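One chain of protein is taken out of this complex; the other chains stay put.
Chain IDs A and B follow the sequence of writing; residue 1 opens each chain.
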Amino acid sequence: MGLVRWFHQLASPPYVYRLAGQLAPWFAVTAGLLLLTGAYGGLVLAPEDYLQGDGFRIIYVHVPSAYLSMLAYMIMATSAAVGFVWRIKMAHGLAVSAAPLGASFTLLALVTGGIWGKPMWGTYWQWADARLMSELLLLFLFAGYMVLRASFDDREKADRVSAILAVVGVINIPIIHYSVEWWSTLHQGPTIAKLDQPSITMDMLTPLLVMILGFTIFFAWLLCKRLQGEILSRESHARWVEQLLEGTTR
Amino acid sequence: MSEFLQMGGYAAYVWSAYGITLIVLGANIWAAFRNHAKMLARAQRENRLERSGRQPMVKQIT
Partner (left out) sequence: MNAFVLILQRDLRLAFRRWSEIATPLMFFIIVASLFPLASSPEASQLRESGSAVLWMSALLSSLLALDGLFRADAEDGSMEQLILSPAPLSLIVLAKILAHWAVSGAPLLLFAPLLAISFYLPAEALPTLIIALALATPTLSVLAAIGAALTVTLRGGGAIIGLLVLPLTGPVLIFGTQATEMAINGESALGPLYLLAALAVFAISVGPMAASAAIRVAME
C-alpha cells in the first residue's frame, strides 16, 4: 500500500532530508507571497475598526503568532511522544526543530499582544487573563524542553527525557487555561475587555486568514531547514551523508 | 501616504508590532540557515577526517 510505505519512508533520514530539501523552496516562495499579500491586505485594504481605529491592525501579526505558537507546541509534543513510544529518531528530530520556532512565535505573540493591549486596554500585561497565562506557560515549556535537552550529553537520553517533559506540558496547558479563567471570572468583573465585536467582517477576516496561512507555511519552511540540519547532526557518519557531501564538493 | 504611516495615531504601536515581527521572523530565517550550513560543514569535516583515517577531535552532540 502506497500510503503505508510512505509512512515508513518518513522514518528514513535520507528520504526525509531529500524531501525537506525539495519542499523548502516551495514553502519559502508561497510563504513570502502569502505574507506580503496578507500584510498589504491587513495594513491597507482592511477598513479601520469602529472601536479601535487603525490600531486593531496589530491583529494581523498577533493572532497568527499565537496560533503558530500552539501549533508548534502540538507538533513538538506529538512528535516527541511518537519518538518516545515507537523509538523513531526522526520524530525526535522534528520535535527539536519545532522547539526554537515555537518559542519565537510565543515570544512574538506575547510582545505583540502587549503592544496591542497598551492603547486598547490600558496595559501591556494582565495577570488574570487565562490566554496570557497559558501563552506564558507555553514559553516556559518550550524553554524547559530546550534547556533539559541541552543538559544531557547522550543524545538519545536527551530525546527521551525531554519527550516526557513535552507530554506532561501538554496536559498542563488546558489545566492552566481553565484554572486562570475560573479564577479571573471570580475576581475580575467585565473590566477585561475582549475583542468586543458582534462579528468580524469578511474584509477584515480575509487578510487574517491569509496571514495565518502565510505564517504556517513560513513555519513549515523553516521546519524543513532545521530538520535538515538536525538530520545531518545525527547522521554525520552515515554512508548516504558521505555520498551527499561528495556530490556537492565534486 | 502620511495617513498610512500615521495609522490613525496608533503609529508607534502598529509599526513597532510589525517591526518586531519582521525582526523575529528574519532572525529565525537566519538561524535556521546558519544551523544547516554549520551542520553541513561539520559533516564535511568529519567525513574528511574519517577518510584520512583519523578520529574526529570533538564529538559534539548538540
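Note that a residue touches a chain if its C-beta (ideal position, glycine included) is under 8 Å from a C-beta of that chain, and two chains touch if they have at least 3 such contacts.
Computed from a predicted structure; not experimentally measured.
Every visible chain touched by the undisplayed chain in the complete complex is listed here: A. Across A:Val29, A:Leu45, A:Val168 or A:Leu205, the residue that sits in touch with the chain not pictured is A:Val168. Shown as candidates are A:Leu43, A:Ile88 or A:Ala143; the residue that touches the absent chain is A:Ala143.
In the complete assembly, the contact with the undisplayed chain comes from A:Phe152, out of A:Tyr15, A:Tyr67, A:Trp121 or A:Phe152. Seen across the whole complex, the unshown chain contacts subunit A at 133, 137, 140-141, 143-144, 147-148, 151-152, 157, 160-161, 164-165, 167-169, 171-172, 175-176, 179-180, 182-183, 186.
Basically, only the chains that are shown with their structure count from here on.
Rounded to a whole number, the gap between the C-alpha centres of subunit A and subunit B is 16 angstrom. Against subunit B, in their complex, subunit A makes its touches with residues 39, 43-44, 48, 53-55, 57-58, 61-62, 65, 100-101, 104, 107-108, 111-112, 115-116, 118-119, 149-150, 153-155, 158, 218, 222, 225-226, 228-230, 232-233, 236-237, 241-242, 245, 249. Subunit B makes touch with subunit A in their complex at residues 4, 6-10, 13-14, 16-18, 20-21, 24-25, 27-29, 31-33, 35-36, 38-40, 42-44, 46-47, 50, 61-62.
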